[in-house]
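Moving on, here comes chain A:
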Amino acid sequence: MSEEKQSESKEAAKDDLPPVIEPGVYGELLEKKKFKVQHLGMDAMGVEMIEVAAESLLRVAEYLRDNKKCQFDLLVSVSGVDMVDYRLSVVHLYSLSSNESLCIKVRADEKEAVPSLMPIWPAVDWHERETYDLMGIIYEGHPDLRRILMPTDWIGHPLRKDYVENDPRLVWNRR
Partner candidate 1 sequence: MTVGLNVMNPYQLPDWFIQLHVWVSENIPGLSFIDIMDPWQQALMLFVWGVVLFVLISFGVAKPSVVFMVLMERKVLAWVTQRKGPNRVGPWGLLQTIADGVKLLFKEDVMTPGQDKLLFTLGPVIFFLPVFVLFALVPFTGAIAQDGEIVFGGLLGIGLPVGALLLFALSSISVIGMVLAGWASNNKYSLIGGMRSAAQAISYEIPLVLAVLAVVLYAGSMNLMDIVEAQRGPLGMFSWFGIFLMPLSFLIFLISSIAEVNRIPFDLPEAESELVSGYNTEYSGMKFAMFFLAEYAALFVMCALTVVFFFGGFMSPLAGATLGGIHWTSTLVGTPGLIAGLSLASALENMLGVASGSVAPWIIQLEMVSWMVLKIYFFIFFAMWIRGTLPRLKPDQLMGFSWKFLIPLSLLNIFMVSFWRMWLPPVKDLESMVANFTQNMPFGIVWALVLVVGIGGFCWFMSELQTRKLKARFTQS
Partner candidate 2 sequence: MSDIQGITIERDIQSEDMVVNIGPQHPSTHGVLRLVTTLNGEVVKNMEPVVGYLHRSKEKMGENRTFFQYQPMIDRVEYLSAFYDHYVYCTALETLAGLDIPKRVQYIRMITMELNRISSHLLWFGTFLLDLGATSPFFYAFRDREKILKLFEDISGARMMYNYYRIGGLNADIPDGWIEDVRRVINELPKRFAEYEAIVNKNPIVMDRCIGIGIINTEDCLKYGVTGPALRACGVAQDLRKTNPYCSYDEVDFDVPTSTDGDVYARYQVRIQEMYESLRIVHQALDNLPGGEPADIRKLQAEYDAVATEIKEAKKRVIVAQKQETEPEPADVKKMEEEPPELDKDWRIQGKKKVNMVSFKPPVGECMSLVESPRGFLGCYLISDGSPKALRIKWRGASYSNLSILPSMMIGNLYPDLMAVFGSLDVILPEVDR
């Protein structure tokens, strides 16, 4: 099942993306270590972007943190992106030793779930809570996944494209 899904998602990703993408430094490094990585090229600032499948995320993350050539020790941010068809969890990393940045994208499955990065970078705690709160991505393995910015009894996840504004189910919108 999972293999099928993966191949499907890969194909879908291939359709979306421009055909020729040179692997970056870290993508090549990961590929050498037999990690399944999708290269997404560089963003406008020259930061390398890679897409990692959800099941290999934790191992890739651990490698990126501990390997001497990477040492991405500082987690900058976690952002959820709603691509209408699917949702992405985008992690930005920074290395204090090499001053390099890296961007990892993980696609959420149909249950909106993505493994939590808490065991690798505890700093993601509030960032993942925020992404869950605003985008509805569920981080599996996060010990305390609650809403953080919105009220605890809020309905819906506001940053989604299909979010209904002034939801009539909310108490303060009833008239």
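Operating definition for what follows: a contact is a pair of C-beta atoms (placed from the backbone, for glycine too) under 8 Å apart; a residue touches a chain by one contact, two chains touch by 3 or more; residues count from 1.
With respect to how the candidates were assembled, all candidates are chains of the complex that A comes from, given by their letters.
On a predicted model such as this, the values are computed, not experimentally measured, just so you know.
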item: Touching candidate - 1 or 2 - for chain A as found in this complex; value: 2
item: Chain A residues within the candidate 2 interface of the complex; value: 43-45, 47, 49, 73-77, 79, 81-82, 90, 92, 94, 96, 99, 101, 103, 121-127, 130, 134, 147-151, 158-159
